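All protein chains of the complex are present and in place, except for one that has been dropped.
Chain lettering (A, B and C) follows the sequence in which the chains are written, and residue indices restart at 1 in each chain.
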Amino acid sequence: MYSFFNMNFIIPDILLLLFPFIVIGSRLFCNYRSQLPWRIANFGFIAIFILLNFIPLASGEGRFFICNWKIDDFGVLMREVLIVSAILGIWLSKDYFEHGADGKPQMHQIAEFIGAIAFATFGGVTVVSACDLLTFFLGLEIATIPMYALTAWNKKDQLGSEAATKYILMGSVATAFELFGFSYLYGFAGSLHFGEIQQAIATGTSPLLWVAVLFLFCGIGFKLTLFPFYTWAPDVYEGAPTPVTAVLSVTSKATAIAFLVVLVFGPLAPVQEQIAPLIALLAGTTLFVGNLGALKQSRLRRFMAYSSIAQAGYIMVALLGPASTAKTAIVYYLFVYAVSNYLAFFIFGIIGHHREETFASLRGLSKQNPSLAVALAISMFSLAGIPPLAGFFGKFHLFFSGASTGHYALVAFAVLNNVLALYYYIQLIKSAWVDEPDGHLSPLRLTRRQRGVIIALSISVVALGFLPFLSNNVFAGFSF
Amino acid sequence: MNLMNCLILAFLLFGIGVWGLMRRRHLIGMLISIELMLNAANINFISFAYFSAHDATAGALFSIFVIAVTACEMAIALAIIVTMYRRHKSLDVDQLRDLHD
Amino acid sequence: MINDVTLGYLIFLCPLLTFVINGLFVGNRNAKAAAAIAVTLNGVSALSAILVAVHYFCSTFAPQKAVLFEFTFLPFVDDLVARIGMLVDPLSVMMLVVVTFISLMVNIYSIGYMREDRAEGRFFALLSLFSFSMLGLVVATNLFQMFIFWELVGVSSYLLIGFWYHKPSAVSASKQAFILTRFADSFFLLGIVLVSYVVGSFDFSTINSLSLYPFRAETIDLGICVMSKANALVLGSILIFTGGWGKSAMFPMHIWLPNAMEGPTPVSSIIHSATMVVAGVYLVARLFPFFAVCSDSLTIIMWVGAFTMVFAAVIACTQKDIKRILAYSTLSQLGYMMFALGACKIGQAVITTGWTASTFHIFTHAFFKCSLFLIAGSLIHQVHTNDLDAMGGLRKKMPVTYVCSLISILAISGIPPFSGFFSKDEIILAAFQGHHYVVFALALLTSGLTTFYMFRLFFLAFHGEPRHEGVKAGHVHEDLAMTLPIAVLAIPALLSGLLGKGLFEKFFTPGKLHAPVFVKLPEASWIPFAAVGIAVLALAIAWFLYASPKAKVQRALDAENRSGLYKVVYNKFYFDEMYYAVVRQFIIGGVARVSRAFNDYVVEGLLAFSVWFIHKLGDLVRTAQAGYLPFYLGTLIVGVLIWRFFGQLPL
Partner (left out) sequence: METILFNNIWIIPLITVLACLPISATREKLLRGIHTASATLVLAIVCYLTYRVYALTGEPANELAAPLALRFFTDIPWLSMFNAHYIVGADGLNMLLLALTAFIVWAGVLVSYKIKGNQKVFFALIQLLATSVYGVYMSFDLVLFFVFYEMEALCMYLMIACYGSGKRDYGGKKLTLTLAFGSSMILATLFGLYFEGGVNSWSIMELSKVSLPMEFQMWAFPLMFMGFAVSSSLFPFHFWSPDGHSAAPTAVSMLAAGVMMKMGAYGCLRVAMFLMPEAAKIWLPYVVALLIFNVVLGPFIALRHKDLKYITAYSSISHLGLIFLGLAALTPVGLRGASLQMISHGFLTGLFFATIGMIYERTHTRDITQMGGIMRKMPFLGVGFVLAGFAGLGLPGFSGFIAESTIFIGAFQQDSTLTRVVTILAILSITTTAVYILQTANRMLHGPLPQKYESLTDGCFREKLVIIVLVACLLFIGICPGWIADMLDTSIAPIFEKISAATQPVIGGIGG
């Protein structure tokens, strides 16, 4: 409570909470083809992002708002990641409300769509600022439930609804696991507050705790698409509309990993060594399986699904490290991952607006539209972790954090898996650069927004990595 | 009537939920079994709150929130299932084979 | 100011300069200029070589080793330094004179011989490179320098033999020559590495002055076996000799030399007389004290030389291609030189008469063999074939050539007072004094054979009826540029023995030996008469068979209906075929094929398997994604169980 009267650091969260109501409410005052909600959304998100950047970092323990809304550096940076993802998401989705793509019909109700995305983002914010299990759980649910709706946004698209069905059924089961874990944790500690749980664990463990941990990891493993809980991801990613896939692959992953970070370095911190093997196994199996699945894909979004499964595995590696390193690594990687992923999805979107989203429709891209092909290569190489692109430095952070506690074997395994990853990313680059175009591919047209975003993202992917003032800025003074 | 019995009860309920989930081919049926699993968790919370925990209110509170959250979840699930039904004219999960590798 | 050092530089630089100028600038544009440059500069170098020699042998102080100049090329470990220098001692001075003089002659000759060729400039450039590298080899002060120029000699011979690179036969002959000598050189290099490792230096002065006693104790691990360093030195000496073995075309590495005939005749002449083949003998002579210390290798040297001597002489008796006959005669003469070096060994003792004789024979042989080849060249130039079938009756048409060839042939047959007599006589004497009676007998026999086949050639080429239309029609004339060198060379062919004998006996010793020297030598004044007698006998037989009024020349030239033995000899004991079989079938068809198969099937196969395996795993993952919701739900449950049991949680 020491800072009850300067609450300015809470303003962005409150804005974010009110924001979806404003956007959806704005629908009442304009007709359905008006650009108003879209404008408000852009303005709002960007404003929130700017406000977030005013929050001073390096404030030690972090600050509290009525005692269980904690805002620390990690939280702020995760907020930034989530907002960036949301902004890019709505920019990506805009075109899908003007005409359909990839054989899916055009989408409607942009205001509600944006609202849903905003809710999901707020859910993520809630997760990173939770101090007790209840808030934690609520945040997770707020982040997840809109995703179900977003997946099924295309009412006329039966793939979408099928994907949504699979998603929500499995999601609810995962929630049940989650709750089970929470309940045992509560039973073990006798309290919902992280601090007390941590003390309880520090004093001593019991099977009850381990059952709780098991269920918690399995439940979150679903959201983070860890092995073997990833099975929903390829289908949902393919069935959902492309912008939703993008948001899924970034926002919900960011939320999930934030959940794990808060859990592992918060209440479970005393037993990090004991659960390290589990984390290592999860990481190893996940990235291996993800890479294997992506090997022979022909449809772009399914391909991205597997690749993001593998990325989740890579992120897990960082959880083995000490708190500060791991958080730095994860936040930085999420930034990089968001940028590269959205770059890829923007390109796929442009492809999808004129053709179906398969490898085959990338053929001859380097001849028709060299700059687009270059951007594609950049994003793919960045996802594959090839220097000097940002993706490499992100992965380097992750492995650095993993290796700092001596898990060389896992790191070596992950690094070797990079070769597999490089293989399938190169497959995609091949179809864009090497394969000859077959005549009946409709030409590509880029709107100004698309071109601008793609250029900006490409530049940031190239520059974010090795330019120290970009990668050091916020993380330099990282002190937990 | 002690903690262990309640936990066993909850666990059995959870198991029954899982069993139903596996056996059922009908979406509504599966939703119901999921409800069972969630409520098993609720029983856990309440029993812990009642027997062991030192802030008992938290558990009860939690279970109430859970009920609320699952309510919205079910609402969305039902909405999605309705659209499903519009497309497929059936609620058999075996029909959901369009998305696959 | 002209002192020995500047002269030494001149000897080197003139041929090099010729090579550079002709090769880079003049060569292709102006053939005449190229020829002029070549002749002038080689003349300068020959002149300076003679000056050096005169000054050296007439100097007041007794002739000894001297290093005119030397600078560091590449330092290895502390004492192991590769240097480039110019060593002057009687042997090298003699070789300098021989090489420069012969190459001058050949250059002059080539003006006439290569007149029609379109790549004359290139020819002169390569010729000078050839003599340059031989000069470098001759004056080497250490093994490393010797190997450098040794390789250069090899490559320039490759370029010259394959000079007419559009002729497949020439190309393959040059390849064969290079690869065979290279094969020997690889052992040479191994020997250098081994010896320099044991001794710790490349310098001849060090290597020639060491004794084996300090090395008996220490051992060295050669991978295959562990042996004492003394034995390692003996092995090293044999390896080094292997280099000379191949270069001097000793049996069984002899086949490249007759095939090297495919090159232009001046090339053959310079190869056979001065630059290439004597390098092997020179190597052994140069390192003689070292070989004397490792005396076991001398035995090998002797037997290799002796066998080659007889073997080649026998083959030469049946050939029809005059250049082949000369080539085999060269082989046989090289055999003489080689076994003379080997024959210095008597039990554990070593005498030096053989060494002197061998170097003397190098000297004399150079002149008459060179002139013989030039003569052959001019004959071929007239009748446009190497084949004795097409010759005969050229005596009238080419009188000068006739006389010169007679001189050279008498010289090679060892008829006094021609040069060959003295050197060969000394060699035979050395064999006798070394108590190597078998070799001694072989040598006598071979001198007879030599006389026989040389006169066979002589009679078939010059005497009898003309068998060639051109000759009959009288289109034959003597070209000045080609006849002049022949005439000039006839003089040393006649006199070098007579004049050189004293010089060699006075000055030529291999240096201080660390092996016990055998003092008492058996007196053998009858040997010269025996040798000459055999030679005259052989001459008579040759005359009877090929030149006497009732000689059946056609019968002599007919290779078809002969006895099997004759055929075997005529086909050079089928050695080319054997080599072909070994190389084609065993090396290329066997080893190379197996190793490629290993690479293509084993290594690439393992790679392909691992890729296939990964892909299979990928298929496994993707078949799990059948889109079947109950299965997906099942994975959730199973996942919990998996991590319950394998998650290593302390449950």
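Operating definition for what follows: a residue touches a chain if its C-beta (ideal position, glycine included) is under 8 Å from a C-beta of that chain, and two chains touch if they have at least 3 such contacts.
Since the model is a prediction, treat every value here as computed from it, not as a measurement.
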Which visible chains touch the chain that is not shown? A, C
Hey, which of C:Thr6, C:Ser59 or C:Thr72 is the one touching the hidden chain? C:Thr72
Given A:Ala41, A:Ile117 or A:Ile429, the residue that touches the chain left out of view is A:Ile429
Taking the entire complex into account, which one of C:Thr6, C:Ser172, C:Thr299 or C:Thr623 touches the absent chain? C:Ser172
Name, in rising order, the residues on chain C that touch the hidden chain in the full complex. 72-77, 80, 144, 147-149, 151-152, 155, 158, 162, 165-166, 168, 171-172, 175, 178-179, 182-183, 185-187, 189-190, 193-194, 196-197, 220-224, 587-588, 591-593, 595-596, 598-599, 603-604, 607
In the full complex, chain A touches the hidden chain through residues 328, 332, 366, 370, 374, 377, 381, 386-389, 392-393, 396-397, 399-400, 403-404, 406, 408, 411-412, 415-416, 418-419, 422-423, 426, 429-430, 433-434, 466, 468, 471-472, 475-476
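Going forward, only the chains that are shown with their structure count from here on.
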Chain grouping by contact, computed as though chain C were missing: one piece
Best-connected chain pair, where connection means C-beta pairs in contact: A-B
Taking each chain's centre as its mean C-alpha position, how far apart are chain A and chain B in Å? 26
Which positions in chain B touch two or more other chains at once? 21, 96, 98-101
Touching two or more other chains in chain A are residues 165-166, 169, 173, 234-235, 293
Chain C contact footprint on chain B (complex, rising order): 18, 21-22, 25, 93-94, 96-101
Seen from chain C, its contact residues with chain B in the complex are 622-623, 625-630, 633-634, 637
Within the complex, which stretch of chain A touches chain C? 165-166, 169-170, 173-174, 177, 205, 207, 210-211, 213-215, 217-218, 221-222, 227-229, 231-232, 234-235, 274-275, 277-278, 281-282, 289, 292-293, 295-296, 420
